[in-house]
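Of the protein chains in this complex, one is absent; all others appear in place.
Order of writing sets the labels: A and B. Residues in every chain begin at 1.
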Amino acid sequence: MSIRHSLLALLSEGPKYGFQLRQEFETSTGDVWPLNVGQVYTTLQRLERDGLAQSDDVEEDERQKNYRITEKGGEELSRWLRTPPDLSEPPRDELVIKVLVASRLPNVDVFDVIQVHRRYLVQLMQQWTRMKEDESHFDLAFALAVDAELFRLDSVVRWLDSADGRLRRVSLESVESTMDSTFALPSNRRRTGARR
Amino acid sequence: MTDVLDRIDRRPPDGGMPARRAVTRWAWRLLRREWRQQLLILLLITIAIAVTTVGVGVSTNTPLSTYVGFGTAHDLGTFQNNSATTTQKIDSWRALYGRLDVIDNEAVTVPGSVNTFDLRSQNPNGPYGKPLLTLVAGHFPKSASQVAVTSGVASLFNLHVGSVWHATGVARTVVGVVENPLNLLDEFALVLPGQVANPTNVTVLFDATRLAKGTSNVITPADVSKGNLLNPQTISIVLVTMTMLLIALVSIAGFTVLAQRRLRSIGMLGALGATDKDIRLVVRANGVFVGLIGALVGFVIGFVAWLAYRPTLESSAHHVVGALQLPWIVIVVAMALAVAATYFASTRPARAMTRISLVAALAGRPAAPKQLRRSAVPGIIFGVAAFFLLGVAGARGGNGGSGSLAIVLGFVTLTVAVVLLAPFLLTVLNRFSRSAPLAIRMAMRDLARYRARSGAALGAISVGVLIAMVVIIASAARFGNVLDYAGPNMASTQMIIYTSNGPYGPGGPGNAGAGNGAPAKSIATMALDAHSIAHDLGSHSVVTLENTSATLQHAAPGRSFSGPVFVATPQLLKAFGIKQSSIGPTTDVLTMRPGFAAITQMQLVYGNYFSGSKGGPITGPTAWPCPKIDCLANPSIQQMPSLPAGTSTPNTIVTEYAVHHLGLQPITAGWLIQTPVPLSAAQLSGARATAAADGMSIETKSTIPTSATIIDWATLAGILLALGILAMSIGLIRSETAGDLRILSATGASSRTRRSLTAATAGALALIGAVVGTLAAYLAMIGFSRTSALDGLHSLTSVPVANLLMILVAMPIVATVVAWIAAWRDPKGISGQVV
Partner (left out) sequence: MSILELQRVSKVYGEGDTEVDALTDIDLSVNRGSLVAIMGPSGSGKSTLLTIAGSLEEPTSGDVIIDGARVRGMSRNDKARLRRRTVGYVFQDFNLLAGLTAVENVSLPLELDGIPMKKARSKGMAALEGLGLADRAESYPDQLSGGERQRVAIARAVVGERSLLLADEPSGALDSVNGESVMRMILTACHGGVAAVVVTHDAKLASWADRVVFLRDGQAVDETLPPPSPEELLNPDVPKPSLS
């Protein structure tokens, strides 16, 4: 999340005071990402240093300083909006690592591990959904942000589902091959769960 | 709360009327949406009812109604005189039964003619005879000196209201013009009761409540209609029954498709809480709606056609035909049968729907094909029973009631046999196709697997062919007889002008007896006029037709000879390119009728053979051995194919050799005129007027359908019907095996395979249907061949080969080709239906 560019975006609407910027940032992201004060002022100073924004320099107190966007700042904002985030490098996801490890350990039921995470994720999604449920103070920005989070969590759940299915198939095949070689039993006489 | 519970509990446990109404409403909406899928059934019913309406209307009104003399009475007694015994008997009836109507008739000969009219006394307001008498002009006679006459009598004696008429020696004033609306050919003069001095026929109309059986001179309408096996009623009942069976079969197949397509909707209805009864009602209501719509539309079309045809019918049937004078019971029964047929046809799919589990229905999974019995035994038993029943019907040819029941039952049984045998045949076919190419093998396997439905379709196709073939065989057998020769009367470029000496007597063909009133001119004048008519028509070929008293007879039971026998004059022979040298020196008769020369027990009769005045009484008109008097047994008959084929043209002629050695007297009967181009209506009416002025009459090509026309139309109708049923059932089978087809395509089968599959299915169904239908028709007709209307087994061989080939070969080929062409489209499966 780029606070730098979010602040630039807010300034592009017109000159704003420091405290005002923090407030607006929080509302515009639907209070999903709380921001600490220090972060805002450090960022504003950096923007000023890089010539992307300028302050009127009257007040010493950052909260009272009035900031406005420079021409260079406008160009930077526009460039940033159009630059796709770098998705080519896979993030080092903790969950993925946990499942990979669990699948290799002989004394750990990997499916159990998967289900624990799945349940946790669904519970998390339930909480987000519940926040969205109350329509009485509907907030578009908030809904968009919550959706983003729900989709992200959903994709993780789906990954768990697919990992589950893949691991299950592998384990079934290995069981069958052992059985074939040792007992030559009629396989899957009672295969479970035929119907959706 | 209790209030709410009370309200809930008062609701009927099965939903009651509101539920039924809702379900029926839905069925109606579905029908409105999907009527196209049921078009074939609708069309069949519509056509069947329309044809029934017009057909029974025409057939019951065309012949002079057999009950014509009865008026409104139930019994009719006749006496030959008005002797004391007669009066006594009539008085005793009056005492027994109360009201009765006495009608006296005295036959009076028209002077200078063989025609007669009746001098009649009848109460115009008689309780039973009223329908037999209506007033056209003037009033009924009120005194002994008054008389009312029919228009025929009036023109015969040049009478009009007010003129005085000296008939039967009494002078009477004509006060009115009357007619018998039930028989416009009935010519009579009406006088007051008691004025008929010497009645030759006394008719008594009454309703006998306790009449002793066997009173010889009393008959009832039932007696009259006896002895007429092929009467219109029997034929209509057989046809209506067969058609309704066919409709039921087609409907079973059709409604099964429909129920299949609606499987998910019906599952949904069940999930919503519809009872099994409601679910069955959806399918049944659809059936009843289809039946009702078809019946009503068919009736309306038929009735309009009837109204349009009525004037024509009146003029050709010679009696007044009321607009509403239809056999309503037959029509209503036919309509009810149509509704019943569709209702019962929908019952089977309706039951099937409630047998499928709701979960399967919701998923659109049809039930697994039901295993039907493979045995052919029931079908064969029914086939044998049908053969037996039709044999009984044929044997009882002259026995009326029980015969017609047997014939209806026979055909119904035959249809059942065909339907029962159809699934068995599919199994057999499947077994035979084991080594066939993949597509054909698959097609046959599917037909056999889904034979609960394909069997119904095959049954329907077979019955369609069966009906057509029965019509074809019957008309070929009826008309393909060399004795009772039938066919077109002549070509459209031919015309015959008859003198009053012609074979049809004065008045010419189709107008027996009455005469046209114009005074006959001399033969020379008539010949001159005939030639001038020919000249006006641009003709240079005028053949004089000569007549003798000779005609031919077949002295054996069965049908007798029909048609004119002219004389083989040199001019006639020359006109048809026959050389004198090609005729045997002792040949008596020349004929173009094939096979005629080979018939035994033929005799040539002439002179006073029929009058019996010379040489004592004759044992009968077809007496064999040939009586000595004016009869030549086994005349020498020679076939001469170059003679014309028309029934009125000289297709059979006596040679001059026979004329000489039998001492026949040829007289000019008419002139056969051959024109270069077909005659126009204007030319015909001009010629008719000229001929009428000389007391002559003309005959031209008749529009009555000939056997060939009937056979061709029956062939066409049978083929179209079979193809229609085929199209529908192929749609069904394809939609059921759509999944298989898709898998087939997915596994790399080309559209060629898919097409072969469909084409093989269609071709197989068409071929088996044609073969089964034809065989069943022959079976039926062999059983029935003993009836007097046909001439035994050999008459069944006269079906034209071309028509047989059309049904047995061309139809399956057409079915295969059309299916091949139509199968380019991807099958629309039931699973594709999502709303």
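One rule holds for everything that comes next: a residue touches a chain if its C-beta (ideal position, glycine included) is under 8 Å from a C-beta of that chain, and two chains touch if they have at least 3 such contacts.
Since the structure is predicted, the reported quantities are computational estimates derived from the model, not experimental observations.
Within the full complex, the residue among B:Asp75, B:Asp101, B:Asp118 or B:Asp278 touching the omitted chain is B:Asp278. Residue B:Leu269 is the one among B:Ala73, B:Leu119 or B:Leu269 that touches the chain missing from this view. Across A:Ala9, A:Val122 or A:Leu167, the residue that sits in touch with the chain not pictured is A:Val122. Contacts to the hidden chain, counted on chain B, fall at residues 8, 11-19, 21-23, 26, 29-30, 32-33, 264-265, 268-276, 278, 357-359, 362, 834-835. In the full complex, chain A touches the hidden chain at residues 32-34, 115, 118-119, 121-130, 133, 135, 147, 149-151, 153-154, 157-158, 161, 164-165, 189-196.
To be clear about the criterion, only the chains that are shown with their structure count from here on.
Separation between the centroids of chain A and chain B, computed from CA atoms only, is 86 Å.
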